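This report concerns only the one structure given below.
What you see is the complex with one protein chain gone and the rest in place.
Entry: subunit A
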Amino acid sequence: MKSFAYVSARDVPTAVSAIAGSPNAKFLGGGTNLVDLMRGNIEQPDTIVDITRLPLTGVDLLPDGGVRIGALVRNSHLAAHPLIRSRYPVLSQAILLGASAQLRNMATVGGNLLQRTRCLYFYDTAAACNKRAPGSGCDAIGGFNRNHAILGVSDNCLATHPSDMCVALAMLDATVEVESTRGVRRIPMNEFHVLPGDTPHVETSLAADELVTAVELPSVAVAANSRYRKVRDRASYAFALVSVAAALEVTGTTVTQVRLALGGVSAKPWRATKAEEVLLGAPATEESFRQAAAAELAAATARPGNEFKIGLAERTIVAVLRELVTKGDAA
């Protein structure tokens, strides 16, 4: 681990000015990802700005029926919160399927948004990785890439975003509130994470001096009939091969509202807008679900190691929608 300076911030203005003066500084929240990466010399910040004392821990109902979540709310707290459990069950499910109870007790909402990839080559400092060392190449492309991305990939990077929570946030059209010495800015969730393109080391639209202060969820009535499914290699403590967050409203036999997002398949939580387009107004049938899934995955590009993810993603989408129809009927 490289030596670093440590600053503890007591309020948001102190935190953002501390980071504004240090180009290679990082905020420290739960530390569940950053500290591991520092131990492995993958992250090497000069300064750590400890933000754990900031008053960003509220979960509050907004006048328009949405919910505002402070950036330092712990994952376990958010998953158990009555507002989330009743209005956004998909978010609660997604969080509880991530990591372990111990990690969820430490990890924060802001930190979850900013998690780095679990690409095996990103973690191996002897391997070429454009994300860790821009311009060094990508050993995942010709290497072991079973866990890697199939949507929005580039010739420079195949990494996936590891978060479960973010898949649900993308499906719910959340907004991320960020603050710097220049003021406050609101970023739609689907613009928060960016695709690798030629700059895979740039993972979000967050500027280096900006602090995530809150996540806001709009009021989403259809979220009451929502579900998060995670397909992985063992029953717990594993990253998603593919995950699906979905919400569905069927009126009569027609899909009148639908939201769909995928995890484990891209450098960002993947909002499945093509599938949504096919489904909206279509009959709520197995055939529509298959067509929608195929439409979304039509643009997928796979390597021999991760080709299975295309079919797996399609079948998972169909299975979740099928379940939501049944569940909606019952309700």
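Please note the rule applied: a residue touches a chain if its C-beta (ideal position, glycine included) is under 8 Å from a C-beta of that chain, and two chains touch if they have at least 3 such contacts; residues count from 1.
In this text, contacts and distances are computed from a predicted model.
S.K.: Out of "Fe-S-containing hydro-lyase", "DNA polymerase IV", "Carbon-monoxide dehydrogenase large subunit" or "C-type cytochrome biogenesis protein CcsB", flag the one the UniProt entry gives for the chain missing from this complex.
M.R.: "Carbon-monoxide dehydrogenase large subunit"
S.K.: Out of A:L37, A:L97 or A:L158, which touches the unshown chain?
M.R.: Answer from the full complex: A:L97 touches the omitted chain.
S.K.: Give me the subunit A residues in contact with the hidden chain, please.
M.R.: These residues touch the chain not displayed: 1, 93, 97, 118, 120-121, 123-124, 126, 143-144, 146, 227-239, 241, 307-308, 310-312, 315-316, 318-319, 322-323.
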